[in-house]
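Take this structure first; my questions come after.
Presenting subunit A:
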Amino acid sequence: MKRYVLPLAAALLSSSSLTAFAQGEKVPPVDFLTWPAAKYQHYYETSSYIAEGWRELGLEVNLNPEPFPNPMLGKWFSEHDFDVVMSVLSGAPYRMEPDFFTNAQFNSAHSAPGDWNVGEFADERVDELGKKQLAIYDADARRDVVLELQEVLYDLQPEAVIGSAISTTAINADNLEIPGYVPAPDGLRSIWNQLEMVSLTGQAVKMGQTIDQASFNPLAANIAEDFNNLSLIYDRLIELGPDGKPRNRLASNIIVVDETTIDVTLREGHTFSDGEPLTAEDVKFSFDYFKEWEAAYYKKYLERLDEVIIQDDGTIRFKLTEAYAPFILHTLGQVFIVPEHVWGSVIEDTGISKPQEFRNTNPVGSGPYSLNYWKEGQEIYFTRRADHFMKPKSDLLFVIFGSAEVVGAALKKGDIDVSLQPLVPTVVDEFEAQENLKIFRTYPNGYMSARYKASGEIFKHKALRQAATAAIPYEKIVDEVLGGDATRSASSIVPINAFWHNDSLPLPEYDIEKAKQILVDAGFTWDENGALHFPE
Partner candidate 1 sequence: MLLDVQDLAKHYVLGEGFSNLFGLSNPQKIRAVDGVSLRLQPGEVLGLVGESGCGKSTLARILVGLELPSSGALLFNGNDIAEDIKSNRKQFHQKVQMVFQDPYGSLNPQHTIEEIVTRPLIYQQLGLSKAELKDRAIDALNDAEMMPAKRYLNKFPHELSGGQRQRVCIARALVLQPELIVADEPISMLDVSIKWSIVRLLKRLVKERNIGLIYITHDLSSVPAICDKLAIMYLGRVVESGLCDDIFKQATHPYTQALLAASPNPNPDVKRGRPNISGAIPNASNIPTGCRFHPRCPNAQPQCATEQPAERHRGYHRAECHFAFDVKIERTKRA
Partner candidate 2 sequence: MLRTFLNFFSIVWRSYAGKISLIVFTICMSLAVLGPIAAPYGPTERVYDAAGNLVRLAPPSWDHWLGTTLLGRDVWSQMLWGARPALTIGLLTALGTVVIGVNVGLLAGYLGGAVDSFLMRLTDIFLGLPFLPFIIVLLSLTGQNIWTIILAMMAVMWRSTARIVRAEVLSLRERQFIAAARTTGASDFDIIYREIAPNVMPFALVGITFALAWAIITEASIGFLGFGDPNVVSWGSIIYDAYASQMMYRAPWWVVPPGIAIMILVTSVYFMGRAYEEVVNPRIKQAG
């Protein structure tokens, strides 16, 4: 309300006061949607540092912390009710797919409520390049387009990329070794590292976290922690390697026949945990089943899947409705292969109306672990399947705590071996000082940014976006808020995603003079109070 009254009042004032030179309307106060300080201190602080920088430009900035998840998520994703939002997108293996942080976020076709283009950014070149890379299966050829796309985005600045906080976790080295540790973006949560964990106590590896498993039903899952644990129990055709490249898991070979046809050869002789063999029928069943029953999370990834055809015992053909390069990582790399002999009759057996209601507390999967017990809200115990081709080394015990603080304390005391909960950046040295604790720093592929509402009254001006980006005290944020434990990035595809990241782009720097010059060049002016005015 206020936002609409003020410019009007300002306009009336300026027209009556006969200013010597032409001055546009005063830039209205910037509504900066951010996180509540209490629980998300670092996100909130980051936004407050950004706001301070912008105030130097003559902008009036109002921080608007909203409770998370609601209504903050609602304002962020559904209502797009902000001028700037403190966007913090978490990393995930499948988000290594370059489409996710570029085209999916900035293509004007994705501006609907609930979709990813929350800033309602629209640019023809971005749309065009985005569409183009989707149809290129050859990684190198596709890479060129993705790099160019990043360049265009760098110029247009739909958001100011701050960087990503390094996620630091720790283990108790007295009880645990991880000989084959790989620096995956998801660190100790990565299946590649969990497979490598060796318990020195002869017991299961005890890992502390704060979130309980929601369910072991892959059709019902929709949060990251659920998928992590599901992938211990169920196999996928493809698994994203720690380096961001797809690796074969159940698949032994993948051939892109043409833009809309992909053939997958299945690993031979693998069985489910109940001893039944895993066949091409199970694979076809799984994809058809997820699509037929509209598993909520997978809906988007199965949209372009037209048909699954069993070529012969070991080969499955996927027919797509249109070219979709992310299909391999996003679809083959995410759909779990479930046994047809269990799920095929689950509705009749249990009397539920759809498979999403199935609790699946005793899951039968082909993965490297099987579920031993699940004390809901307290503990989950996975027993390793020694004969699995991924060669798990120890049993895993996930212990659920009420808060991250307690997980940290329990690790310090030796009650648990691993803290899956990232340590708050500023306490890391305290953990490092303790001898038996070993620190793991991981560089996630998620990132923080100030996302402008590019369709909004204020940030529809490209120059203002560019100037705002140059008025952010990046170094201070990294040093003071994130305790130095952060990497910066110029692009939304962060450096850890090395293959797709465009490293030719210079990091944006805090340069208030340059920022002001950009504004001057674009015709912005300041009044006697130092408040910024739009160009005439």
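The set was built so that all candidates are chains of the complex that A comes from, given by their letters.
Here is the rule we use: a contact is a pair of C-beta atoms (placed from the backbone, for glycine too) under 8 Å apart; a residue touches a chain by one contact, two chains touch by 3 or more; residues count from 1.
What you see is a predicted model, and the numbers here were worked out from it, not measured in a lab.
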Touching partner of subunit A in this complex, from 1 or 2: number 2
Contacts from subunit A onto candidate 2 in the complex sit at residues 36-39, 41, 44-45, 48, 63, 65-67, 70-71, 404-405, 408, 423-424, 426-427, 430, 479-481
